[in-house]
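Note that one protein chain of the assembly has been removed; the remaining protein chains are unaltered in position.
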Amino acid sequence: GKFGDYGGQYVPEALMPAIEELNDAYERYVLDNEDGFMDDFRARLRDFGGRPTPLQRADRLSERYDREVYLKREDLLHGGAHKLNNALGQVLLAKYMGKERIIAETGAGQHGTATAMACAHLDMPCEIYMGERDINRQRPNVFRMKLNGSEVNPVTVGRGTLKEAISETMRDWATNVEDTHYVIGSVVGPHPFPSMVRDFQSVISEEARTQAREKLGRLPDAVVACAGGGSNTMGAFAEFVDDEETALYAVEAGGSTLEVDEEAGVAPNSASLTTGTEGILHGARTRLLQDRDGQIMESHSVSSGLDYAGVGPELAHLVDTGRVTAVNVDDDEALTAFHRLSQMEGIIPALESAHAFGYLESVAGPDAPDSEEADGLGEYVVVNVSGRGDKDLESAIEETYERDIDIAPNMDEFTGGL
Amino acid sequence: GKFGDYGGQYVPEALMPAIEELNDAYERYVLDNEDGFMDDFRARLRDFGGRPTPLQRADRLSERYDREVYLKREDLLHGGAHKLNNALGQVLLAKYMGKERIIAETGAGQHGTATAMACAHLDMPCEIYMGERDINRQRPNVFRMKLNGSEVNPVTVGRGTLKEAISETMRDWATNVEDTHYVIGSVVGPHPFPSMVRDFQSVISEEARTQAREKLGRLPDAVVACAGGGSNTMGAFAEFVDDEETALYAVEAGGSTLEVDEEAGVAPNSASLTTGTEGILHGARTRLLQDRDGQIMESHSVSSGLDYAGVGPELAHLVDTGRVTAVNVDDDEALTAFHRLSQMEGIIPALESAHAFGYLESVAGPDAPDSEEADGLGEYVVVNVSGRGDKDLESAIEETYERDIDIAPNMDEFTGGL
Amino acid sequence: MSLEDAFADGPAFVPYLAAGDPDYESSLKYVEALERGGADVIELGLPFSEPIAEGPTIQNAVVRSLEGGMTPTRFFEFVEDLDVSVPLVCMTYYNLIYRYGDESEAQRASNTSGETVSNGPRPFVEKAAEVGIEGFVVPDLPAEEADPLREACDEFGLDLVFIVAPTTRGERLDRIMEQVSGYVYVQARLGTTGAQSSVSDQTGSSLERLTDYDVPKAVGFGISSGDHAERIVASGADGIIVGSALVDIVAEGHENGDDAETVADRLETLARELKDGAVAGASQRPPHPERT
Partner (left out) sequence: MSLEDAFADGPAFVPYLAAGDPDYESSLKYVEALERGGADVIELGLPFSEPIAEGPTIQNAVVRSLEGGMTPTRFFEFVEDLDVSVPLVCMTYYNLIYRYGDESEAQRASNTSGETVSNGPRPFVEKAAEVGIEGFVVPDLPAEEADPLREACDEFGLDLVFIVAPTTRGERLDRIMEQVSGYVYVQARLGTTGAQSSVSDQTGSSLERLTDYDVPKAVGFGISSGDHAERIVASGADGIIVGSALVDIVAEGHENGDDAETVADRLETLARELKDGAVAGASQRPPHPERT
């Protein structure tokens, strides 16, 4: 349960027995495939989820960046993002454990919709906690969760976003721990969550590795993935960690600036790997956006899926040890990359995923300085398209209009919303 | 180019040379795989589109209907519907033909978004014609097309829906026929479109047939698909047509009623196979919703993708010859089925696809009369999930609220839109 | 007078109006005004709900006419009520021809065999012949699909006019010219119908391709003034077809609420300008082998 000094189980005592029970189930079902759990899981990922997702050569990006750019198409997974890999795994595990109720938190709504889908598929009652502000920003996702039969519980404390929703879900769990499983949405939280979520998500890199060998006859020189909590990142990296010849880039949300306003308790970014410090949040020791006293700061990103003050402990450890390189891309670069991929490849990415493409542009694009960073990417680059951007249309319109992204189509007729 | 008496090429003379050229290209590239066209197409469908799509056992529906229900998951195709199969094929063909510009019509926006995606992917300029009323009903799809770099041209004549958009696109084609290819979105229009679109879509049944053999060790007893223009229908049926033991059900939109108001020129349904008469529209002889004089009637369906007064000539012929059984499901049944699949299987279907599930419920559901129809479905049923319902959230909320669908979640907080 | 005869005495002026636009009575006056203005043949549009070959001007005329209650049956009454002596050509889309005289609703309801039940084009042609129509232009019926209509026309002695487009060449041209009768409708440019401010460059080369075919060549699409007419005829056309420029007058009169006589006068004036232009153009024509 430790990654260097990171990780651990910093949770109320009331939850510890459930966490021990979960850890036991994780070891038996996930690690040892007891009762054929992993076979069942993989079959459902294939038939219900649509795996394997393709590893696609991006023809026009390859030309633009003068190297072979391949896309790992997690946007094609059922629900529109990699989130289902984990949600399906955990809900199935809860079913094997005899749990009777599922709870989950959600920020942008992607993890909530994935959990709601998995619960409908597996006939499990489900309640999702979501900050009231996020509910108003992501109404289509709220409606999708309800359509799938889940309850959506608004969280009104604090700023009403992901951080508060996680805390509130932990409170529910502490109350109903005996029959309820909490499906954490990323590689965060107390052990065994960071390891378990990584294992469920590692199907991404497992496939990508095999596909790269088939298509390229070799492993990629670099894998690039966006990093918020880090679940798509760890999923895309996990099976490559031992391949020392493959560089791993975790692209964080640089937001509007990396500068921090300690007075206001606001970090206008979500770059906890780049600018964060060590601390304990939501059950684990990891890198955090916090003030000098240890109070957690409000993070920011144009992409609500990256907008979180913490990051997975294993990813933080891999960055500390130098195996993973943490970089960041600001809101404007991410939005521009969102439009570029839409126009050049016919794939509208999630704003989260757009950050990964923003990094490609910043080091290998026509306006990039010749840099060692571009060399670091090498000849064959795999970029993880962690999700599709349909959920982001509304915010993309608004943000694009406000920022005047030069390659964007004319937005005038859409101001005021879809 | 004929299916019995149906089909043909009823278009202005100015278009005939282009249609002959297209027919020639269809025969060379598609039928004879010249220059490896079909290999290229299939590779792109796989890598860009995400094929094959799964054939998934629907556990809870199987229990409900007391037979094995399998879902062909076209909702997982890139873009969220089967439409990409055809759009990618035609845009690629246009590229092989040396065309420099793509035009297309769209109703609900699914074909338009698929074409826009394919054009971005293949670097082709693209203009989409869309009725002004549809533009207002489907703004997210309009925005997706624009994001992918396409122009969207509003069509203001008539009622401003699909029928008018098709006519307007034909006008553009008649003007710019020399360098422009018109990507028709369904198995309609002049020859070779109905055959060509069927061939591009038949990957659905080709996969489903192979998958059924692998999973069931046999062919299904029935294949059920919704039918508007009929492209997902023909795609789901094509490879089964020679399998006499497999029954084929085309589920039309029964709308609010099958009764027709000749005075007002309105058919409050889109059931051209069930209630239509023979006639000539948009380039082909087929079954149509028309008044006694031959004027085309306004069709209706809660699902805008089925809302069309015509139907593919080959499908009409297969119904006439008895190979395909045409049935229909009304708006209320379709909406109920939309909610049922969302809640029971964790798949939010397009309202189009929901019609196919409505049929299952009506003949095999708990309230269905014991009927020969239920026997006709047999033991193994494949239902084509032609698309996902994300595009329909707004109308599903409105229509559900108006109709008071009893299994739906509470909609109150969503009235007034997402 | 047959259609071909109408082209015998110098260049023919062939105006088009949609029957019943904007209403039955006014439309009768408008069509009659065209004859007074010098029309040699009149193309009378029977409106179809999906006019795929028309530009906005005629699309709107179709809407007005349909809203005014025009139907195939009314159309034939309209022709009978018309007081004109020049030959009339019915311009419409094939579905209306194909569906006319089809079985009754009762028959349709009892027909469950799924068989094709249309009577085809024959009843329409028979009725058209009966009311005195001389021929047809059907924009969505290419030569490939025209056999049934051709046969009915032959049976009742009507002409079937085909459109030749700028893209029509080689074998296609031969195939069309074998079937055409009355006159050939030379489409002056690609696109849909609609008045233009200048004459298309494509007209000359289109006419050139048709030199060897022995049938009157009437040029249409975009002609809006006497000057256009003159130049078209000068470049070799045997006639000019003008629709949208005339329909514009009807539309304007309708919008402004002008009385029908005033609008009819305007139509007659423009008709005369166009006819005069055509005649003027004929005098500038290069020597041409005499036609039989």
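Which chain is which? They are A, B and C, in the order written, and residues in each are numbered from 1.
As a working rule, a contact is a pair of C-beta atoms (placed from the backbone, for glycine too) under 8 Å apart; a residue touches a chain by one contact, two chains touch by 3 or more.
None of the values given here were measured: they were computed from a predicted structure.
Contacts of the undisplayed chain with the visible chains, over the whole complex, involve A. Check A:32, A:178 or A:259 against the missing chain and you find that the one touching it is A:178. Of the listed residues A:170, A:348 or A:408, the one in contact with the hidden chain in the full complex is A:170. Among A:5, A:375 or A:402, only A:5 touches the chain left out of the display. Not every partner is drawn; the one left out touches chain A at residues 4-5, 8-18, 20, 157-158, 163, 167, 170-171, 174-178, 265, 277-283, 288, 290, 292-296, 319-322.
The criterion applied here is as follows: only the chains that are shown with their structure count from here on.
Arrangement of the chains shown, judged by which pairs touch: a linear chain-to-chain path with two open ends. Per-chain CA centroids place chain A at a distance of 34 Å from chain B. A separation of 65 Å divides the Cα centre of chain A from that of chain C. Remark: chain B and chain C have CA centroids separated by 36 Å (rounded to whole angstrom).
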